[in-house]
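The complex appears here minus one protein chain, its other protein chains still in place.
Naming follows writing order (A and B), and every chain is counted from residue 1.
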Amino acid sequence: MKKKLLSAVIAGFMAATPVMAELTFSSLSYRTGAYGNNGIPSADGFIDYFTLLQERDGGIGGESIRMIECETAYNTEKGVECYEATKGEGVLAYSPLSTGITYQLIPKVTADGIALHTMGYGRTSAKNGQIFRNVFNFPANYWDGASVGIKHLLDINGGDIKGKKIALVYHNSAYGKEPIRTLEELSKKHGYELTLLPVDHPGQEQKSQWLQIRREKPDYVLMWGWGVMNPVAIQEAVNIRYPMENFIGVWWSGSENDVLPAGDKATGYKALAFHAVNSDFPVFDDIQKFVVDRGKAAGAGDNIGTVLYNRGMYNAMLISEAAKTAQAITGKSNISQLDMIKGFEALEMTEEKMAALGLAGFGPSFKVSCENHGGDGMVAVAQWDAGAGKWSIVSDYQASDMSVLQPLIDADSGAFAAENKLSPNCD
Amino acid sequence: MPDQLVYAMEVFLNGLMAGVLYALVALGFVLIYKASGIFNYAQGVMALFAAMTLVGVMEGQVPFSHLINAILGTKVHHFGWHLPAFIGIVSTVVVMVVLAWLVQRIIFKHLVGQEPIILFMATIGLAYFMEGFGDMMWGSEIKKLDVGLPQGINLWIDETTYNIFDYGFFIDNLDIFATIIAAILVGGLVIFSQYTKQGRAMRAVADDHQAALSVGVSLNFIWIMVWSVAGFVALVAGIMWGTKSGVQFSLSLIALKALPVLMLGGFTSIPGAIVGGLIIGVGEKLFEFTVGPLIGGATENWFAYVLALLVLVFRPQGLFGEKIIERV
Partner (left out) sequence: MFYREAGDFSKTYREDSQTFPIRFDRYRYYAVLLIAFAIIPFLLNDYWINAIFLPFLIYSIAAIGLNILVGYCGQVSLGTGGFMAVGAYATYKLMTSFPEVSMVVHILLAGGITAFVGVLFGLPSLRIKGFYLAVATLAAQFFLVWLFNRVPWFYNNSASGQINSPERTFFGIPITGANTEPWAVYLFCLVFVALSAVVARNLTRGAMGRKWMAIRDMDIAAEIIGVNPLTAKLSAFAISSFFVGVSGALFFSVYLGAVEVGEVFGINKSFLVLFMIIIGGLGSIFGSFAGAAFLVLLPVLLKNVLVTGLGWPTDIAAHLEFMIVGALIIVFLIMEPHGIAQLWRIAKEKLRLWPFPH
């Protein structure tokens, strides 16, 4: 939470405050560095939601909320340092918003017994909760996204995309490579031709890749980008006059930051989504009233209701609901880190719960279990309208093709289990 | 004409354009190295800072707004005006001159006569400082830079080549503009250094500091002038790249693209920077086009360096650099 610097300095000189019972959460965010532009709204949404709970409800289940923010600059070593510095403070869940840092933290949180919630990113096979006991990635993961992206293409092509050419423009890192295996399996199943076009960090120069797209004229282009790669890609697509409705990005490539620089011509660009992309929800009025008007907004207040802000808020909501579930199961309000893991594993998101929070229909309903830490993979497609300046969901939520994904998940989690001598269990 | 050959021509032309953009960044390095022997690692960050200042002035941003808001609890962000690009550019040039003066006064005056690696290290420190300072002053969100440069495919070229080759070439308008501006800039720099008194003084300083001092050239003044000109070149480079990809942190990484250009062309030659840029641009894009698909793509990052390395093995001072004479 933002405090005035002066008062913070004075407070710093005062004696240590007495220890109060409270629930501690942390935001491992990146407001600087190459990806800071996207990290800022995500972190703002995350922190604002917890501030809202504190201001409006007095915390969760009567317990006050303490938020520790730590700057990682998307850097793995800083991520480790932030984790080590904060885990002793009793942080109940970590969401580092970075696939690289997630891979780092998975063995550490397993050894330390702290929950790791990586929704829509991180290690996809963490869906297999029998191996990854503390890692949760509901409601959807990258492979779900790739599968539903292909399903969407099947839908608009009457169920047959045999012989079509699909190009994947991806960030040349662990994050960008995630969907490749799934897309290759799906290409065997559905008969399309997949072209892979890697883009090196930071992705400022994509002329070669887009010239290739212009030459080869693939029917559809999928994008797995982050940071500056997104707006540059969309600008290049506009420059080569690629039809925008055939250009679909993953949810990390579908925010206002990415499409606004290209202007009006970016209309029609699509992106995958696993939650609502606009601000027509009662919870935003609450945020305005309890957080912004009281001067406690984490950011400048200009990104409320944007896609990434919503995602941060959704993440915070899921974590706080898991905390409430943990309180309900254990019967005590001052839950420990181990209780929180149980809370995550018993979490059930229903329409009624979301409506009660002012978020009716914000995301899919799902139930977490030991075998399935990843939700049901319900993903929809959103589209950008540059004239109106907003995103809107243009397809129904669809489940991913588990017949293709389940073997891949089993193989990857099996490899992790073999490397680390774990066996599936549900204790 | 066979398809691949036509595509190769298109890639070749785009490579030339990309090379011009690299050369723009490399020019700043060459200027400072020639005059003071300092390899200015901060050139990329200077380009970023210049672009951020330009956007900040044009959009009427309050400098240090985040810090002010944090200390005083206010919510100021913008002054509310929108200035035209010309005024923005002039103000930014003034800021870069002040920066050059400060850098010379505070840093390099005290480091006269040190080894090149110490000076290089000082510029790295400067780069760190300016990065933090720039972010503190203008914020680290991505900003759109629009000085009126056209973007998008050049339709005339598209149609003409379609008529000739049955395939319309894609040449970005922005790249054509950048080429023209770079040509004007280089021409201006060459005229300046050959035909004006200050330019001759600059070349004298580049040749031999002591000798220049002895004929009455003020080293300090020349160095400030060189840093200012390099700052102006950084501003131009920042505008070109910022228009393409928005003004944000990664803009400072374009300096890495300029290094192979410098290796190839030689650290001390302005035409070398241009020719080196063109060769690197064309080589990189053609390699990606021909060999890239066979080895998995994304070769642009390293091929430029390998190409420059190969040239250096045969000509250790670069294509146009001064021959390295060592006295034993």
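The criterion applied here is as follows: contacts are C-beta pairs under 8 Å (C-beta built on N, C-alpha and C of every residue); 3 or more make two chains touch, one makes a residue touch a chain.
Source: prediction; values computed, not measured.
Shown as candidates are B:76, B:94, B:118 or B:211; the residue that touches the absent chain is B:118. Among B:127, B:206, B:226 or B:247, only B:127 touches the chain left out of the display.
Note that of A:99, A:147 or A:235, the residue touching the chain absent from this view is A:99. Seen across the whole complex, the unshown chain contacts chain B at 39, 66-67, 70, 106-107, 110-111, 114-118, 120-122, 124-133, 135-136, 140, 256, 259-260, 262-263, 267, 295-296, 298-299, 301-302, 305-306, 308-309, 312-313, 316-318, 324, 326, 328. Interface residues of chain A facing the missing partner chain: 2-3, 5, 8-9, 11-12, 29, 31-32, 36, 40, 69-71, 73-77, 80-81, 84-85, 87-88, 99-100, 103-104, 106-108, 110-112, 123-124, 172-175, 177-178, 180-181, 200-201, 408, 412, 415-416, 419-421.
Here is the rule we go by: only the chains that are shown with their structure count from here on.
Mean C-alpha positions place chain A and chain B at a centre distance of 36 Å. Residues 7, 10-11, 14, 18, 70-73, 75, 77, 135, 140-142, 144, 151-153, 170, 172, 241, 244-246, 248-251, 253-254, 257, 285, 288-289, 292, 296-298, 300-301 of chain B are the ones touching chain A in the complex. Per the touch definition, chain A reaches chain B in the complex via residues 2, 4-6, 31-34, 36-37, 40, 172, 196-200, 202-205, 207-209, 211-212, 214-215, 227-228, 231-232, 235, 238-241, 257, 260-261, 295, 300-301.
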